[in-house]
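With one protein chain withheld, the remaining protein chains of the complex are depicted in position.
== subunit A ==
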Amino acid sequence: MKTLVWVEHDGGAVKDATLSAVTAAAKLGEVHLLVVGEGVSAVADAAAKIAGVGKVHVADDAAFGHALAENVAPLIVELMGHHDAFVAPATSNGKNIAPRVAALLDVMQISDILSVESEDTFTRPIYAGNAIATVKSKDVKKVITVRGTAFEKAEREGGSGVVEAVASTGDKGLSSFVGAEIAKLERPELTSAKIIVSGGRALKDGPTFEEVIFPLADKLGAAVGASRAAVDAGYVPNDYQVGQTGKIVAPEVYVAVGISGAIQHLAGMKDSKTIIAINKDEDAPIFQVADIGLVGDLFKLVPELTGKL
């Protein structure tokens, strides 16, 4: 099987999510990559070094600058003429683009796979991860998105892929990019962090969240996450949300502070290696999954913890 893997990048570097997708694709067969963007030759060179990679297709064009699905999907469909599977990480780009490709190919996508059982059989979470389904695809071509936490990252070095330019399929004129507000990260990225400190509704407001959670995160060298309630209330930006409909994380250590542990939140973090919960309610559901629990008032406990580390 020849796979085509979507390379998630930030215009300069290949993102970790790509590396997990490469590992998943390698279980299906030959791994070819697709780098899409504007001015992405450095990304293509970096992608070619990923261990196990064959060809790197590069579509460098202004029409692809912001990865608009309307422009990118037809390009992928063309490349799928000589590939058997399209594999994308379940990033916001992957989730936006892959189903558009699948429908154009008349294929039912397999979303968010956790494992590759064989060329046509995969496992995937359903019902907020409360059930794991094993599904077999009857489609000739496969379109797959990959849950990053479920696959090891391929090595960034050691490969010697061949970079090959592909012609642009142009701007379809359906949509245009207006602007973006991308938060500058001062801390590790959530989906690749080893330690995460997350805060919930109990943190009261933005300034309090910062005052209580950030110093602890910085002491631990951790990324910062949040529950939906904390994001909805505007304590932190949307991309901090961990859960069924937010980011899926599985760090070595996940510290949940003032988070009750709703199933939608657990769906995003219950594969963490060690879960630590701080909550004043000893019956909070979060304690049913926590390896280490500390019951009490976070406004007293967290500053004390930060001070003692």
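Here, contacts are C-beta pairs under 8 Å (C-beta built on N, C-alpha and C of every residue); 3 or more make two chains touch, one makes a residue touch a chain; residues count from 1.
Convention: contacts and distances are computed from a predicted model.
This figure omits one chain of the complex; the name its UniProt record holds, of "Nitrite reductase small subunit NirD", "ABC transporter permease", "Electron transfer flavoprotein subunit beta" or "RNA polymerase sigma factor", is "Electron transfer flavoprotein subunit beta". Within the set A:Ala46, A:Ala63, A:Leu220 or A:Val249, the residue that contacts the chain not displayed is A:Leu220.
In the complete assembly, the contact with the undisplayed chain comes from A:Val231, out of A:Leu28, A:Val116 or A:Val231. Residues touching the missing chain, restricted to subunit A, are 66, 68-70, 73, 91-93, 95-104, 106-112, 121, 125-139, 173-183, 185, 195, 219-220, 228, 231-232, 237-239, 244-245, 247, 252-253, 263-264, 270, 274-276, 282, 287-295, 301, 304-305, 308-309 (touch as defined at the top).
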